[in-house]
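Of the protein chains in this complex, one is absent; all others appear in place.
This part shows chain A:
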Amino acid sequence: MIRAVMVISTQGKPRLLKFYEFQPPEKQQEIVRYVYGALSERPENVSNFVDADSVFGQGTRLVYKHMATLYIVFAFDSSENELAMLDLIQVFVQTLDKCFKNVCELDVIFNFNKLHTILDEMILGGQVIETNSDQILKHVDDIARIEKSSSTTSLVPKSISARFGR
């Protein structure tokens, strides 16, 4: 299964974290630090796989993709195929790209909930449920539409309070 999905900036800041096996916050912080340490010392143009035995247990590995200022990292165990995981990262990136029109770190930073929604349409409890980025996007859009239509009727536009932002 997939043990975790992490998006970490090249500065070492986590931008999206989802652990498919419960980790308390302190442990999460430790993992992010370890993963960032392991990835940041790797040169360009090397393979995308790193052993992760020491954080996720025996036989686990990280597969990552370095995109501009972000590392997109999946941790997985022996029940997953390495190249399939690499493809899955590609699917995730593609979906983000389609969703945000050339995704950049800012999109990831300001769309915390949307990123989770996208990820949840792709992976459930560490199991891959959809690998077609168009389908994922369609589901995400459907959800957004439904949420919008139900929220316009009931909510005071929150932008007013946003203006008072300190």
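In this text, a contact is a pair of C-beta atoms (placed from the backbone, for glycine too) under 8 Å apart; a residue touches a chain by one contact, two chains touch by 3 or more; residues count from 1.
Note that contacts and distances are computed from a predicted model.
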- What is the protein name, per UniProt, of the chain that does not appear here: "Radial spoke head protein 9 homolog", "RNA terminal phosphate cyclase-like 1", "AP-3 complex subunit delta" or "alanine transaminase"? "AP-3 complex subunit delta"
- Note on the structure: Against the hidden chain, chain A presents residues 1, 13-18, 20, 22, 24-26, 28-29, 42-43, 45-51, 77-79, 81-84, 86-87, 109-110, 112-113, 116-117, 120, 124-131, 139, 142-143, 146-147, 150-151, 154-156, 158, 160-162, 164-166
